[in-house]
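What follows is a set of notes on a single structure, which appears directly below.
Moving on, here comes subunit A:
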Amino acid sequence: MSEWQPRILAILCNWCSYAGADLAGVSRMQYPPSIRVVRIPCSGRVDPLFIMKSLQSGFDGVLVSGCHPGDCHYISGNYVARRKFAVLKPLLEFIGLEPNRVQFSWISAGEGDRFAKVVTKITEDIRELGPATRLVKKT
Partner candidate 1 sequence: MGNYCVPQQMKVERIGIEDPARTLRTYDLSFVNDSDRDAFKYLPGQFCELSIPGKGESPFGIASSPTEEGFLRFTVNRTGSVTNEIHYLRNGDTIGLRGPLGNWYPVEDLKGMNVLIVGGGFAFTTLRSLLIYLMDSRDDHKDITVIYGARNPDLFIYKDEIALWKQRSDIQMHLTIDKPVDGWDKKTGFVPAVVKEVAPSPENTMAIVCGPPVMIKYTLPVLTQLGFSDERIYTSLERRMKCGIGKCGRCNIGSKYICIDGPVFSMAELKNIPETV
Partner candidate 2 sequence: MNMVRLDKKKFGDFILELSVEHAVYAPGNTGGKTDFIPVSSEDEINLKTLVTDLSPKGIFFPHSEVLYEYDTEGIRVPEKEAGKPIAVWGMRGCDSRSLLMLNKVFGSAIQMPDNKNFQDPYWKEKYDSSVIFGSACNMPQSTCFCNWFGDGPHSREGMDVFVVDAGDHYLMEPVSDKGSNILGKLTCLTDSLEGDAEAALKLASEAESTMVPPMDVNGLGELLNDLYDEPVWEDISAKCINCGACTFSCPTCHCYDIQDEGKGSSGKRIRIWDSCMFPIFTMEASGHNPRALSSQRVRQRVMHKYSYFLEKYGDFLCTGCGRCITVCPVNLDIREVLKTINVYNRQGITNG
């Protein structure tokens, strides 16, 4: 049987991180095939519900990525998002979820290498944690 591969949901903003992922692709950079990408208009659109729902439906981890502070296509979307994540992350840790399951990053359209690095890092982190169990709904 092949080795267990983490399944990670990557929620990427349309203007920076998605383009960054694209660049990583066209530049043929290597990173683990662990992510499934959802493109959204802005990291400010990310409702914590999306993250919880992903974990519940069995993703081993969630990565949310947007434009660097100051670069938001909608001026301040990522600042608002940052406040949400700043509260969400400690709360998830507080209730006992492993801290590294949910991660946030800023990746610009030109940072294909950074995208590859971030994906590699989060995949390693989650591989260390093993498959998610805590919030996963059994059907």
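Keep in mind that, in the parts below, a residue touches a chain if its C-beta (ideal position, glycine included) is under 8 Å from a C-beta of that chain, and two chains touch if they have at least 3 such contacts; residues count from 1.
The candidates came about this way: all candidates are chains of the complex that A comes from, given by their letters.
It should be emphasised that the depicted structure is a prediction, and the values quoted were computed from it without experimental measurement.
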item	value
Options 1 or 2 - which one, within this complex, touches subunit A	2
Residues on subunit A engaged by candidate 2 in the complex (per definition of touch)	57, 139
